[in-house]
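Omission of a single protein chain aside, the complex is shown with its protein chains in their original locations.
And then chain A:
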Amino acid sequence: MSMDRDAADRPTAALITHEDGSFLEKLEMRLRRGRFAFLAPAIVGTLSLFTGRGAVIALPYGFLLAFFLIPFLIVLKISFSETALSIPPYTELIEVVDDGFEYFVNIKLNLSNYWTILSEDTYVRAYLNSAKIAAISTALCLLIGFPMAYAMARADETIRPTLLMLVILPFWTSFLIRVYAWIVILKTEGGLLNTFLISIGVISADDPLRILNTEWAMYIGIVYSYLPFMVLPLYANLERMDMTLLEAAADLGCRPIKAFWVVTVPLAIPGIIAGCFLVFIPAVGEYVIPELMSGDNVRVIGRKLFTDFASERNWPLAAAVSVVLLMILVIPIMLFQRQQARLQEAGR
């Protein structure tokens, strides 16, 4: 078989992009190969605003600019200021001084908020504890979500939409109401779970289960709330899997259980990664569930932030806490982005 033939029947789409692509496409190609590959979409996106078809995507970029980047810059600004008894309760960074002879522009960058966070044990521990809780919750979601998604993807095609609907259905109710529902279920005195267990005689009325206001309750709440974010990407991935691959594995002498580990799981990795990030990232900053379900002794960064912001009215410190949190989360987000980009390049 000649080499020419092999070249001839290979798809040529990639070649066309290289040779006939516009300036922006070439630029993006170059950027993607460089060290700052993760910035490529942003740079090219910004530049493409000035080209004809760029106008179409100006809307989402404009949205992100107005509702993400600008608010973030405001938070960043506050984090470098000092508290003050004023409205709003912080000092301005830029001060214009007019002493009668000359104008001065004073810029005061106050780094003490960051120093507080890095040096005070409570903050460091709260960050670590949040990360730990998020990691455990992510692992639990994966443990529960994978079999769920697997069963859904292998279910009869006619009932798959129904199963998918059941996963999405909780979103029709407010998040807060669902958390309160769990409180009603888990309450020690007269909670639904305890009442039920007592009525069937599994536990005695004198010694009910004490779940609410413990770490257990918090994990139940987080895992319950974020499970759909694990199940949906996993389902999308597993459902797309070519089932003949499992037949091929069996044909080559591989037993079904082993085929699951050497074929299904490796092919599900993109879905696993997507699901884990979608659970981990919001779980780190989770405030409502620990606040309402875990009792007072579980210290997470979300609660710390809220105390600083609302009780202490220390907006600059609270702003610094959230900037640090964002910086911590940017690392996994970037890893996630890189993974997605790699998958796209691999054409899968």
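Simple rule for what comes next: a residue touches a chain if its C-beta (ideal position, glycine included) is under 8 Å from a C-beta of that chain, and two chains touch if they have at least 3 such contacts; residues count from 1.
Following the convention adopted for this analysis, contacts and distances are computed from a predicted model.
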| item | value |
| --- | --- |
| Name under which UniProt lists the unshown chain, selected from "CoA-transferase", "Cytochrome B oxidoreductase", "Pimeloyl-CoA dehydrogenase small subunit" or "Spermidine/putrescine import ATP-binding protein PotA" | "Spermidine/putrescine import ATP-binding protein PotA" |
| Contact partner of the left-out chain, one of A:I133, A:V263 or A:V300 | A:V263 |
| Residue of A:L227, A:A249 or A:L317 in touch with the missing chain, whole complex considered | A:A249 |
| On chain A, residues whose C-beta touches the chain left out of the figure | 1, 5-7, 9-10, 242, 244-245, 247-256, 258, 263, 266-267, 346-348 |
